[in-house]
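All protein chains of the complex are present and in place, except for one that has been dropped.
== subunit A ==
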Amino acid sequence: MLFTILFGFLSTLLLVPLGHKIKSKWSMVLPLIPASLFLYYLAYVPAVAAGSTFSQMIDWVPSLGVNFDFRLDGLSLLFCLLITGIGTGIFFYARTYLKGHPYYDRFFGYLLLFMSAMLGLVLSDNLLLLFVFWELTSISSFFLIGFNNEQEDSRKSALTALTITGMGGFFLVAGLILIANIAGTYQISGLIYSRDAIIQHELYPLALGLLFIGAFTKSAQFPFHFWLPGAMKAPTPVSAYLHSATMVKAGIYLLARFFPIMGGTDYWSYPLMIVGGFTMVYAAVHALFRMDMKAILAYTTIAALGVLVFLLGLGSKDAIVAASVFILVHALYKATLFLVTGIVDHETGSRDISRLSGLRKVLFPVALAAGIAALSSAGLPFTFGFIGKDLIYEATLHTEGNWPLILTAVALLTNICLLAGGFMAGIKPFFGPLPQAYEKLHLPPLSMWLTPLILAVLCLLFGILPGITGDFLSKATANAIFGAETHMHLKIWHGFNTVLLLSAITLVVGTLLYLINKPSENKLNAVARWNKLSPQYLINRFTDGVFKGSTLYTNSIHNGYLRSYHLKIILFAEALLIYKLWLSGPIQINWDQLTPLTIYEVAVVIILLGALLIVILTPSRLTSVVSMSVIGYCICLMFVFYSAPDLAMTQFTIDTLTTVLFVLVLYKLPSFLSLASPKQKFRDMIVALGFGTILSIIALKVLYEPVSKDTSNFYGENAYLLAKGKNVVNVILADFRGIDTMFETVVLSIAAVGVYSLLKLRLKSSEKE
């Protein structure tokens, strides 16, 4: 299994040197990559349908519990087949769709990267590995959504999607680590044995909440749904791939994967039912107001994801089977509709359903595919959607307690709107009279309409003969989610019962709604008025606030003036030191213990004070620099008096060189300018005096602190024994703490290279001008 994931990643890498080849004649190779993986996973179907699972374990960082553990069961196999199967279609379609695009090879690189990440995600059997792939899907989808990177909208949508899903990933990893700590293992298939421990743990609600936020952001649940309509800025094949079978289903996959481990409790059910239920109604109603085919599809996708979350929240046997079937139902018809939209857009240059009509006359196979997909989305008998919808009603009707009525009503409302939305996108553009402008359209090449047609035919085939997929979905997949045997068969005909009645109501009312509802600019604007309450608006406000805040912060703290940085650093140090001094209690100074002053010290201090006065008062820079070096020399003399010859020597030479450096730099600067006002000078004086005072107090205090001399004694005793040196300071520098010295020299070298390159590079660029 690892090799299937690596296969995609390696192909991505191969596209870097071979990219120009696939632009021309080699492009047929591309769909073969997902196709071969699809066939590989297809071969697993009989075994998995019979109830086996396959595992592969490779150690990565065993000490941290992070391993390449992969596991193939009914759930992951369904997703693998969707990812590679629909992926094959998308690759085949995009070959033609993007023909001649300058970044053709890059597009397929991103797409392969994304596909491999998705495969990794659904196959991982390790919590942290799952997270790694989860983030990889976020990142690679960022590149896909922002593929048209010269458009500002596109960049913005990509960033929104990345921010929302990335934030979700952050919550998710916290949740996963919590779960792993409670259960004591990172292996997902091992978590099931700790189910009771996890559910009864006091942190269970928290872990669950974090997990939910991860899933909701990825699967575009309210209030995180808004990144999905924005992501429609991506090229249509990307939308079709991301929003039918892969990216947004990752959240559903996560919930399904954790259902047997954490599901079935009130903490699990209510949030999912409320969020899923609200999302599906909200998005389904919203879809009715859209005029852009892609926007309609985006909102119906959110609604469909809501349905899935809702079903997983219900958690009954019926609901799980319904969810398993609906994943495939939705993937098939939604991919078809997206691809059809792509063709219509490609041929007519418009996606506005109020302008498009009658296209069946010029694009017949496309219209056929769209029609079947729309009917499947509507749930007409003999389409796969019919079975899916039946199962949903069955699940809501058979809920225990007082809920069935309300839940069924919610599902009914959603399905009616979804039906109307599906018709709007799949039927409306193809019926009615053909406008004159479109009369000269021709059918695009076979390679473009073949994929949607095949997918549409599958919608029909699986609907007429549910046995083909039924057993696999209702047994292998549903068992993997449910954690126990489900024993269900998919049937077309259930007899005359409530479910059939509900289906009929859905069809009639939905069709009526479709006929009555005429989306228009006015309606769209009427909806737009509520935007101020939408989560998108609020989050945009929030990000604007963050931008403003960080600008304010940068301007006040990082303003680029060295003097301002110095002031802030010193003030901060003063605050810390005062706090620490205040904590450590009163200061006693025992004057008797201080050594008496000698004449040398007095002389040096007098020179020092004189030099200090000159530094402050002189109007000349050069004088002040020289006086500064006098101060430095005075301090060196102090070191000499108190027997620190090494220090004194170094300080002398450093002082000399610093003065030279100063003079060299001063030479390049404009003549003296008085930049500081008297007020600023006064402020600086206070800060400087404060710092001096604090340091003096500390120096006095240090004298009375008990000092541990272990370290210095060790160095003193062992310098000669271990390192054959008598100068302890040097032995420490060159031997005991040699690694420190090594890195200090590296830092010095970096500084020199920095100065050198800064000045030399500046010279080069000025020479060019």
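Quick notes on this structure:
Basically, contacts are C-beta pairs under 8 Å (C-beta built on N, C-alpha and C of every residue); 3 or more make two chains touch, one makes a residue touch a chain; residues count from 1.
Note that in this section contacts and distances are computed from a predicted model.
Hidden from the displayed complex is a chain whose UniProt protein name, among "SiaC family regulatory phosphoprotein domain-containing protein", "Na+/H+ antiporter subunit B", "2Fe-2S iron-sulfur cluster-binding protein" or "NADH-quinone oxidoreductase subunit J", is "Na+/H+ antiporter subunit B". Although one chain is not drawn, the whole complex shows that of A:Leu538, A:Ala575 or A:Val665 it is A:Val665 that touches it.
Only one of A:Ala409, A:Leu657, A:Ala676 or A:Leu695 touches the chain withheld from this view, namely A:Leu657. Not every partner is drawn; the one left out touches subunit A at residues 645-646, 649-650, 653-654, 656-657, 660-661, 664-665, 668, 722-727, 729-731, 733-735, 738-739, 741-742, 745-746, 748-749, 751-753, 755-756, 759-760, 763.
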